[in-house]
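Every protein chain of the complex appears in place save one, which is left out.
Residue numbering begins at 1 within each chain, and the chains themselves are lettered A, B and C in the order written.
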Amino acid sequence: MQDENVKVGLIGLGYWGPNLIRNFMSAGQCKLTAIADLQTEKLEKFKKLYPGIETYSNPTDLINNNNIDAVVIATPVFSHFSLAKAALEHDKHVLIEKPMASSVKEAETLIELASKWNKLLMVDHTFLYTGAVKKIKELIDNNDIGKIRYIDSTRINLGLFQPDINVLWDLAPHDISILNYIYPEQPIAVHAVGICHTSNDIENIAYLTLKYQNDMIAHFNCSWTSPVKIRKFLIGGDKKMIVYDDMEPTEKVKLYDTTYDYKNKDDRRKILVDYRTGDIFVPKLSTTEALVGVVNDFIHSIVNQTPPISNAALGLNVVKVLEAAQQSIKQKGKEILIPNTKA
Amino acid sequence: MQDENVKVGLIGLGYWGPNLIRNFMSAGQCKLTAIADLQTEKLEKFKKLYPGIETYSNPTDLINNNNIDAVVIATPVFSHFSLAKAALEHDKHVLIEKPMASSVKEAETLIELASKWNKLLMVDHTFLYTGAVKKIKELIDNNDIGKIRYIDSTRINLGLFQPDINVLWDLAPHDISILNYIYPEQPIAVHAVGICHTSNDIENIAYLTLKYQNDMIAHFNCSWTSPVKIRKFLIGGDKKMIVYDDMEPTEKVKLYDTTYDYKNKDDRRKILVDYRTGDIFVPKLSTTEALVGVVNDFIHSIVNQTPPISNAALGLNVVKVLEAAQQSIKQKGKEILIPNTKA
Amino acid sequence: MQDENVKVGLIGLGYWGPNLIRNFMSAGQCKLTAIADLQTEKLEKFKKLYPGIETYSNPTDLINNNNIDAVVIATPVFSHFSLAKAALEHDKHVLIEKPMASSVKEAETLIELASKWNKLLMVDHTFLYTGAVKKIKELIDNNDIGKIRYIDSTRINLGLFQPDINVLWDLAPHDISILNYIYPEQPIAVHAVGICHTSNDIENIAYLTLKYQNDMIAHFNCSWTSPVKIRKFLIGGDKKMIVYDDMEPTEKVKLYDTTYDYKNKDDRRKILVDYRTGDIFVPKLSTTEALVGVVNDFIHSIVNQTPPISNAALGLNVVKVLEAAQQSIKQKGKEILIPNTKA
Partner (left out) sequence: MQDENVKVGLIGLGYWGPNLIRNFMSAGQCKLTAIADLQTEKLEKFKKLYPGIETYSNPTDLINNNNIDAVVIATPVFSHFSLAKAALEHDKHVLIEKPMASSVKEAETLIELASKWNKLLMVDHTFLYTGAVKKIKELIDNNDIGKIRYIDSTRINLGLFQPDINVLWDLAPHDISILNYIYPEQPIAVHAVGICHTSNDIENIAYLTLKYQNDMIAHFNCSWTSPVKIRKFLIGGDKKMIVYDDMEPTEKVKLYDTTYDYKNKDDRRKILVDYRTGDIFVPKLSTTEALVGVVNDFIHSIVNQTPPISNAALGLNVVKVLEAAQQSIKQKGKEILIPNTKA
């Protein structure tokens, strides 16, 4: 009888890799059989913990291993494309750390390859699997908040300055992936401004604004240089509003029976705005670790050939926004149009 | 023997006017002798409370009254210029509600008139007189936080939609006046985006970014449409950082011994960033009502012929930013240069 | 035609008196016609504000005034009894500041007098008229939280050391009155301990525990000597629990769908406890000033001859607990039984 488990190889033992290892080790229907990293000391450390595991100091060797069904890529962003491309071309399913790739072109190429070889291509947008975001999605799908009018996110703290990507590419993927997940429309244009306090042109503060065809607006405040940690995400609907504060230990999501509405009068200047503040509802959230959800969704989607929540199309949408925002920053906040998404 | 008190007349009994009346009534070295408003019912109400007061349903009559030394203008923004101009031309000192005027041109004309007639022209930027802002100014002047690298403000709540000015002109003057007070440089350019959820082109959400000749950035998040009230003002220095949270009942200002610094290495990509988090200091703040400070500064500046804290040049700087930001919003976030200030 | 308004006289222009004056002045169906205080300067000050008012430097003269229907007593506790007794005997309705009297005997005598002369006797337990306590009462009456198992209150801050009453008589009346209002049973015994950090035997910290015939317990932590202000009131029910945090600007009352329950097994040691944590509901609260409710209830109860919410029986219950607690403190925390209440 054959082993039905999905055999998984993981590349990259940096900050996030070990978390993925721990979760793949305890997940069902799969077996983590190999890991790769350029630093052999890291490989040895994990070899001691998991004596049965194969280790590779060259990721290509892991990708070439025919006994591996799926590859997890937890390396710096610049290497996502080449590793994922190689893995897809070697008939592997692929899970990539966020952001999916360094450019829209790269992301689109990966999607084409996955389609061509009929492989699963998924991005690890972990936040989509948190109890908080799942509950927010449920509230929105249930039409509890009505038509969304604005989204406003602040994600700031004293964070590690990354050497190769700016704060936008580091922090904003979380918020943009959540936005994509909960709001069906795609933005048509982006404005972004940023500032670099070092001398390497890598911004450590960035402000990003997305515009839509309707009167919805989304704004993201990202910083590695705040003395306090703030993770606050507001969603304004025309029926109710949501505040998602990830720093709250338990009461992360609050649904406010608060909104405003207006009636046009004959005279354009005379607008009657109705304000309403009401009760607040604080739903209980699932406390399952989000990464368990990522790993299970990846394996389940391979086994059942179904699309995952954090699919490649969503990953591409995130990169589209990042790329346009990057252009806007470099052009001093000029409005940059976002190309249409083939939904 | 002559009455040495400054005789004050006040125009506008809307939201803020009664607060000014209460404070002028109890202040020293002055006497509030007259009030004006188009609505006679409002005049009658205050006449009952203060039987000795003169009332005018036509502001021009108050301005023409030769027994009045100083005029306080607490009317909607669009009328600031004409009333202040008339008052200055009738040899009155003038205190104007924020923002000073509807345009840079108006503000500059008023400054010229005040100079010509040798009258005091002051703007009621009340926040400059709060215990919190005074303490922040003191910490900065004392070089406690070092060189300022960024300012980030969020001022949002479910606020009244104004019929004649947008959220930028309504809320941002508070933050821009604080910025002007604590940071000596003037911005060179502004980006702003906004959205209007009614049909009168009056934005209820606006995001504003200021750029400077050095690597300082300032960002303001203004909204009338948040389910929660946030008043948070971050100041990042290269020695320490300040968080000013106006929603805190007593611990409004916190000085964080937290910052980051970097050393350039030969290779531009190899930047060594030093992070430091340390103790926090929460200074005791004066709890005197800010408006007492405004009124005393106005009267004291008239009597002693000294410049007030919230002087007309600062008021003009605020209007310059607002006007440029307004242009940027209407031009979809395009960068707008701010004309030089004659400091 | 006769004046149908209740004519009210107020005694005591200390801390609370002016608030009562302001509210009686603007209430309907009544007219504040006279005030009394031993300090004539205070009388003069209010005479200026309200020229039509009669002033008395001797409270007895106010009480003897036949044109007054109701007397409000806002004096120090030690004088409540003699003033209220005199007022009732002069055919006046009476509203007394909390606590009602210095002893159970005094409180009972006043109730008898009020009954004998058929006058309204009411105590100003202001908290019963707050939006928060009204909502809590509503939730409990609606059986939302089930059977109450415990009440735990903390009311501490850096407060004024009173010269004649200890922290228990100063702060606990608020909590005990709320307890009496929301929980129908009367306690059977009290334990209290306290400490005095001055040399006048007036405790500035006190801990009070109430026991009931069933398995309900109530505990009160009172202090004038905390560096932080805490006003937290927990109510544990066997269905849900309430946290009432009076320091929260708007979200004062939270209803937690959280509780525990147990099933006895054969073996006494083997108890199966079910824990449940669930959603939280934060109801919108009325923001009407509580003192408006007190004044309206007093006047309405006089006019309609109906019992007020904060009636004398409740006021007596509060004094019973205070008196027993005081005995317990002086006897080093000994359990003191509370005499039965004639309900």
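We adopt the following convention: contacts are C-beta pairs under 8 Å (C-beta built on N, C-alpha and C of every residue); 3 or more make two chains touch, one makes a residue touch a chain.
This is a predicted model, so every value here is computed, not measured.
Chemist: For the chain left off this view, which of C:Glu108, C:Asp152 or C:Glu289 is in contact with it?
Modeler: Spelled out, the listed residue whose C-beta touches the missing chain is C:Asp152.
Chemist: Using the touch definition up top, pick the residue from C:Tyr15, C:Tyr50 or C:Tyr260 that touches the left-out chain.
Modeler: Result: among the candidates, C:Tyr260 touches the missing chain.
Chemist: Name every residue on subunit C in touch with the hidden partner chain.
Modeler: 149-150, 152, 154, 156, 158, 160-161, 163-164, 189, 191, 193, 195-200, 205, 207, 209, 211, 215-217, 219, 221, 223-228, 234, 236, 241, 243, 256, 258-260, 262, 264, 268-271, 273, 275, 277, 332-335
Chemist: Considering the whole complex, not just the chains shown, which residues of subunit B touch the missing one?
Modeler: 251, 254, 257, 277-284
In this section, only the chains that are shown with their structure count from here on.
Chemist: Distance between subunit A and subunit C based on Cα centroids, please, to the nearest Å.
Modeler: Chain centres of subunit A and subunit C, defined by C-alpha means, are spaced 54 Å apart.
Chemist: Roughly how far is subunit B from subunit C, going centre to centre by Cα mean, in whole Å?
Modeler: Distance between chain centres: 43 Å.
Chemist: Distance from the CA centroid of subunit A to that of subunit B, rounded to the nearest Å?
Modeler: 40
Chemist: Could you pull out the residues of subunit B that touch at least 2 other chains?
Modeler: Not one residue in subunit B touches at least two other chains.
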